[in-house]
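After the structure tokens below, expect a handful of questions from me.
Missing here: one protein chain of the complex. Every other protein chain is in place.
By letter and in written order, the chains are A and B; residue numbering begins at 1 in each of them.
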Amino acid sequence: MPTIVEVASLERGTRQVQIDEFFKEKEGLTSLLPDELLTRIIIPANWRTGWYEIGKREGASHSIICCAIGISPQGDVRIALGGAGPSVCRSKAAEDQIKRDGLNPAAIATAAQAVITEVSPESNLHASANYRRAMCGVMVKRVLNELLDRRPSK
Amino acid sequence: MKFDVQTKLRLTVNGKPAELTIDYDESLLSVLRNRLGLTGTKGACLQGECGACTVLVDQVPTNSCIALAMQACEKTVETIEAVSLTPTGELLSKAFLSEGACQCGYCIPGMLLASKPLVENKLPVDDAAIREALEGNLCRCTGYTAILKAISTVCSD
Partner (left out) sequence: MQDISPKPLLDNVEPIRTPFAEVIHGPVGQSVPRVDALAKIHGKAKYGGDLIPLTADLHVGVVRSKFAHAEILNIDTDEARQVTGIVGVYTAKDVRGTNRVGLIFRDHPVLASEKVMYLGDAVALVVGISERAISSAKHRVKVGYNPLPVVGSLSEALAPDAPELRPGGNVMGGKRLHRGDAAREFANPDNIIVEETFQTQTVDHAFLDLEAGVAIFNGQLLTIHASGQWAHEDRRLVALAVGLPLEQVRIQCPVTGGAFGGREDISIQAMLAVVALNHPNKLVALKYDREESMIVRHKRHPIQFQYRLAATPAGQIVAAQIKIYSEEGAYASTGPAVLRKAASHCTGPYLVPNISCDVYGVYTNNNPKGAMRGFGAVQMAVAYEGMIDRLAARLNVDRLEVRRRNLIRHGDPVTTGQRIANASVRECLDAAVQRFQSTKGKEVRPLLSHERRGIGYSSICFGLGYGDGFPDASRARVTAQPDRVCVYTGAVDYGQGITTIAAQIAAEVLGLSVRDIEVVTADTQRTPEAGSTSASRQTYFSGSAIRLAASELRAELLDVASHIHRVHPVELQLLEGHLVGRFDAKIKMPFKDLVLQGKRRGFKLEGAAVFESNTVCEDFSNGQSPLAFATYLFGAHVCQVRVDIETGVVTVERFVACHDVGRAINPQSVAGQISGGVAQGIGMALMEEVVMDAGAMRSINFRDYLLPTTRDVPAIEAVIVESHDPTGPFGAHGVGEPPVVASVPAILSAISDAIGKFVSTTPCTPEKVWKRVNER
């Protein structure tokens, strides 16, 4: 989603950054400078969104892996994954699949497959890369199915 | 970066205005405990994971261990020492006592502060809502059964 992140510094005041520029996917970093704090996230209100996370416990914790999906009224799609790489990342292949074919069971299955081949998660003490990769598919499938069920009636 | 090591902090704690000189990177928890001697607020994980240090900052439950004291500048902070004397605090205290919700007791001040807004919202709450409101407050002794019962008793009264 065309989300904007607002960051603030005591010396320079606030600035707004596009979310795509905020996360540096490959380096696993953000564009936050050492003297800046993130103060606001501005999200478009008219996108349909869903999310899913898998953790070692139900209660709040840093999830092993998580997924958030937004679909715009015009059919634009953003599929974001946390824990699937060094930083938050998007699955362009899965997004393209839904953008091309729309939200339907066959497209969802293909998108869930696509995300598995696209992501390159890492192993750590909470889960292996293999598990994370497989779960990306499960989560994308579940969230897209949920969005399919919640489709606005025409 | 040009920060002074020490800085001035003005805030209201438990209804009393306070002006203190603190370290610029000092946590609210440290100011409450080490400078004001309000040891009812406990530190346990020191990373915002367990809720033992919960205080109310302008009525909002806040993990004081990861809040910079400066974030509470010009704000009102309430700790267990004052909240336990409020009507809601007394109701919750009584319920915790009679349900046996307090075992080692270390998490309980935080539990009480975290559940205060839930009680005062006066909205109907079910078990799931109470569990969600308290999921950031860990207890290692009770298994939560009695704590949740106590809060739900107060909420349903």
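One rule holds in what follows: a contact is a pair of C-beta atoms (placed from the backbone, for glycine too) under 8 Å apart; a residue touches a chain by one contact, two chains touch by 3 or more.
All figures in this text were calculated on a predicted structure; none of them were measured in a lab.
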- Chain not shown, touching residues in chain A: 54-62, 64, 125-128, 131, 134-135, 138
- Item | For chain B, the residues touching the chain missing from this view | 23, 33-34, 37-47, 49-50, 52, 79-81, 84, 93, 96-100, 102-109, 112, 127, 130-132, 134-149
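We take it that only the chains that are shown with their structure count from here on.
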- Task: Please report how many Å separate the Cα centroid of chain A from that of chain B, as a whole number.
- Result: 33
- Item | Touching residues (chain side chain B, partner chain A) in the complex | 1, 135-136
- Note on the structure: So, in the complex, the side of chain A touching chain B is made of residues 34-35, 59-60
